[in-house]
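Reviewing the structure listed below.
With one protein chain removed, the remaining protein chains of the complex are shown where they sit.
When the chains are written out, they are named A, B and C in that same order, and each has its own residue count from 1.
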């Protein structure tokens, strides 16, 4: 069948040009806001607009419908200018019920637009949302005077539109979100084409459902077009993004395919040993889909078995990987030490979340850096690589894998819930654009005039990788201190000191194999440097760009390599009078910078399970900038 | 029966006065060197001499007899001056076989005395000791020309002395060590009385064995007295130790009774949850002997269960303790975070050993400090207390327990293999000399006009301790972030930041409850401060004392409290031009000091599984002292 | 010096007394609601004082349980509840300690503590809410999920042979194993009562439906239409009878259980009579879940499989302490401080 959806408006309304808009879709877990948001996002993307999105799920699996705990939100920031964050405050919020309004009103800009489903504001809903007995309806009682409120009985309109669809009430209600989407498409002058195509693919086999969805979508659009309540529409032109082919990608997706890419480029099988944990589980889910590419995923009995199985796989010649979050990282500590003294490749991915202990599983934080750096007994340095944005998860983990394989060392990769779940457009590379990863298994004795030396190092301090099954190179490795070169157990004092030194040097020498740190935004010499790492990238970048416009003499540099630091970091820091380090923790990078460079860097700390707003960073920069001391 | 043992010499020999001597008893695991050393030590102690001892066991459980791997040594440093270490080099070494000589010769002072059991130097023994086929006997071939060698066929002499004892060869051979002891008693002009008493207690029920031992002891003494080979004897007068009653104590003993004392002073039952690991196991062994005092020891299935059981016990109202070493610490990481967010008392004892991974289980190291400080996910600060000497293990762990109980916080106690196994005289306190520990279980609602508030804090930021079983105060605690005061689960952003702050402040405020740091040796203002922590105390103190004598303007301060630091540390550091931090790691305290005080402190690092020698520290001090920069 | 009040509460408590003020946050239709309700319903009958109960859990949907009980409780970390509970019980044996957890919490990450808990036999009740899935983490397979299950982490089906919880527990020397289901309140209450009466570690496996991630995995056992043919409720001293019209039974031919039709020459007398003290037979009952011979499809047993009286670790610890005290007497602290060998310096 064929439905003609036409997206050209029948009436003249004021069209506002604007360069970026933040829309928040907010409703009950059951209301399909995630899907709605993604359709809207993909359409914006196709129109060449830059975007950044962030989904927010309820902490409870599925809290009672209509309650505040049950609100599920999807946020999209799109525009004709470059977009670096999902946005701090909303221009438009769609609230399907009163709980959603309660949750999201605080982050709606004054004067912002509220599109409210009146059906979600009856007394029952108000009660569920925790409004006191007999409370007045916020849509009516003036609470929202400072906003532009569009009250629509979305439920009713959808039902009317679909009364002849032959569907049951439940299915009809499920089309609410398409009605909303239609309204927004009209409002932002977006074509429905893409969504129509998607619905056709998705429901091809269920024509009645398909029709219902298309009808709801269309009715929404028409509703916007016909009813007089909407006075303005918005037009956002395409962004000046670098030309190329783009896709939308979330951090955890990027992480997963980054690992696949690294393994393929290295010519190795990929093995993931993991135990589910929020917000890392999606990487396990994602990788387990790639069986056809030979990816082996092993859901272990716990995090210890997960990392141990990955160590075994690396030993056997695979790229061994383990993924987890804080509590799991804690459990992997001992085994990391083993991989370190074995000197086998291993990528340990920590998708950070709010701690300590179980903490805030669904919230974001950057508080595992010092554990990654020092959380092992004995002298046990490991390289650390951190991702800055959703798309950067791909490149950063690819780097982590490259370093691990080329230097025979376990590498810790840090991401966090914010970028893991957030998404952005990605000008993805092609296979041949990826840095080569050189792995060579040793197949002959490296000591012609004697026995094979499994711990004989090359100039970079790297030992050879030998696959069991290789004739003539049989050898034993273990967690006891090793004699230099032979790898035999040694209790010799000087040898121990030597091995501690050699293992540390090997990590230090990785600095020769990573790029220098460059100022990303602003001048190479300035009054204040904002030094960031990880997911604070978007907020810092936006803040710095805005302040540069305002004439501030500042700059932004962002660290991907946290151990070892890029060789030029010390030097670079000295080009600035002041250094500000914003982190979603109590000052962990700050601590490392102070200890290493003895400079009085300033910290900006936020430990709220939420990313920085641009404002928060701007304010702190200004304060520091103008502080005479 | 009665054996008269008389200890007055029959002949005139030169008597040398000296103020301190290091004797090393070295032989096969089976030779009873540990016992011999302890008898000798106790006698010295009774004579009022200051002492410090250190046993060294083979890494292998019981390596083949006669081999280097099987050598077991006992070192005693005694003197009329204050003794702070077991000594760097030996004045006298007793070697029961050639393997022992091989192992210990390198640490014998030039011109030092070797008492060798020639029976242990036959070709068979030389071979076992790994001397090449047909190698010459080191006792004969001039290797030892720079030493004073006394060759005695101890085995034969013992056999002769006991031929009529009616004992079997095996038992007779076992008396060798008493013969040696007799010789040494003669040599150092020490009475045999104490040993005789001990033997009588020990073998009271086995008269023939007793007689054999007494005879061997006596023959050894006579041998020294009669044979002309010994030309000199040594006299060490009593040390000017503070008057009082002393006992000898090892670090692990001190730790064990320190915990018992803390529990009794606090009026709490003591619960130990532990899993055996070298060098911590002895604490479990020691505490399990105190059943009569109600001490409950639980050998768990692993370190995780060990700490978790201790958390449960603390929750139930006991002083919960867990003891371990590096690899076990790594495994306890996650549960430490739980205890931290629960805010229950818990003492976590880490007897450090050589790392990383299994590393060097029987060797010492100080390389777990940064793990103790940062080895947990999320923002998870914990107090850290470290012991400086064997006897200090008592006081330090007592402090750890006091802080834990009075501040409702898990405390990490750090010791290491060197002081854990080492021993020294201890002027032990009496019960009433111990600092009081005030614990009060809450028994009524702390919120008269509402529900009980399990996380309502007092002015020190400490929450109440409630024992399950207390009527009316039923409540739930968990690892998820808590709402301030109520302790209910809270996903609120600001609340999370507040709780992170409150938990950190609570730890910071402990600084009000610990003594200021004082310069222990030297002046309060000087050119160089040597800042130490943990088991480096003895070596640093000795070095500083010697250099002070040589006129250097230096001082020594030693940190017991590593988190929080004593309030005056920053200030104190600024009274010195330079700060030197010697550590048996790669600079972990150094790192903390630099990060916190931004001063260019210097480190002295040794990672050889062995303590610093006084010389090593003196050299570094001189170098730094004279370095113009 | 325990401040535990007498084990007899003045007035009989009610389910409400055991209900905390916290809003229950499980999904609509979750089987956990029923379990919570049954526990809150029967606990008052046990007569224990509210303040002497301690509920300890790990992490998972099921592990939210303690928050909803108005007793003392700990929501701990994933898999560690048995270890923490052991510490609580050993420190204060007078407390009435219960462990609650999921199939992932207790058998996956917590498996080691679980088996050691079983052998040590502390007098603690342990309930496992088995939904054959990881609920809280949104649907990965668990060590009890049947092989081949398609979940978020096994898009092509799992390849792991699952544990048989009854068999595993008995193999680890469990002194009490019972199985019940969320949808049979009466039976669950009965099993919780039996568990409470048992002196030792009582392990109760509860089949619990997770409508969101593993809906109706136990449907055939819980749905009217199939329940009678697919389940068998065992009782001590009673023959193993089941079926729509009680028309079927289990006979033992040698060691092999066989399903028989009653009537045609087979009477109840010929059937296997359940003996809750026979461990070997308990192992066979446990294996019903695994066998299905071509000839025979076995019903799933519910009820108390096995119970045995043996010492509890916390009591042995107390006895040992008392006997040593009696023999040696408590050493005064000053004596401990001084040790046996001292010397005086004047």
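We take it that a contact is a pair of C-beta atoms (placed from the backbone, for glycine too) under 8 Å apart; a residue touches a chain by one contact, two chains touch by 3 or more.
Keep in mind it's a predicted model, so treat the numbers as computed, not measured.
A.B. asks: Among A:247, A:435 or A:494, which one is in touch with the chain left out?
C.D. replies: Answering carefully, the residue with contact to the hidden chain is A:247.
A.B. asks: Hey, which of A:125, A:165 or A:309 is the one touching the hidden chain?
C.D. replies: A:309
A.B. asks: One chain isn't shown here. Among B:358, B:470, B:563 or B:585, which residue touches it?
C.D. replies: Considering all chains, including the one not shown, the answer is B:358.
A.B. asks: Even though one chain is hidden, which residues of chain C still touch it in the full complex?
C.D. replies: Residues touching the hidden chain, for chain C, are 108-112, 115-116, 119-121, 143, 156-157, 159-164, 167-173, 255, 278-281, 283-284, 287, 310-311, 313, 316-317, 320, 324.
A.B. asks: Need a quick check: the contact residues on chain A for the chain that isn't drawn.
C.D. replies: So the residues of chain A touching the missing chain come out as 42, 45-46, 48, 238, 241-249, 257, 260-261, 264, 267, 269, 271, 273, 290-294, 296, 298, 300-302, 304-305, 308-318, 320, 334-335, 337-338, 342, 428-431, 441, 443, 451, 467-480, 488-489.
A.B. asks: Across the whole complex, list the residues on chain B that are touched by the chain not included here.
C.D. replies: 60-65, 69, 275-278, 281, 284-285, 288-289, 291, 297, 299, 301-303, 327, 357-358
The rule is simple: only the chains that are shown with their structure count from here on.
A.B. asks: For chain B and chain C, what's the span in angstrom between their mean Cα positions?
C.D. replies: Here chain B and chain C have centroids separated by 45 Å.
A.B. asks: I'd like to verify one number: the distance from the centre of chain A to the centre of chain C, where each centre is the average of its C-alpha atoms, in whole angstrom.
C.D. replies: Their C-alpha centroids are separated by 40 Å.
A.B. asks: What whole-number Å value describes the gap between the mean CA coordinates of chain A and chain B?
C.D. replies: 48
A.B. asks: Which parts of chain B, given as residue numbers and ranges, touch two or more other chains?
C.D. replies: Residue numbers touching two or more other chains: 334, 337-338, 478-480.
A.B. asks: Give the residues of chain C that touch two or more other chains, as numbers and ranges in rising order.
C.D. replies: Residues 59, 77.
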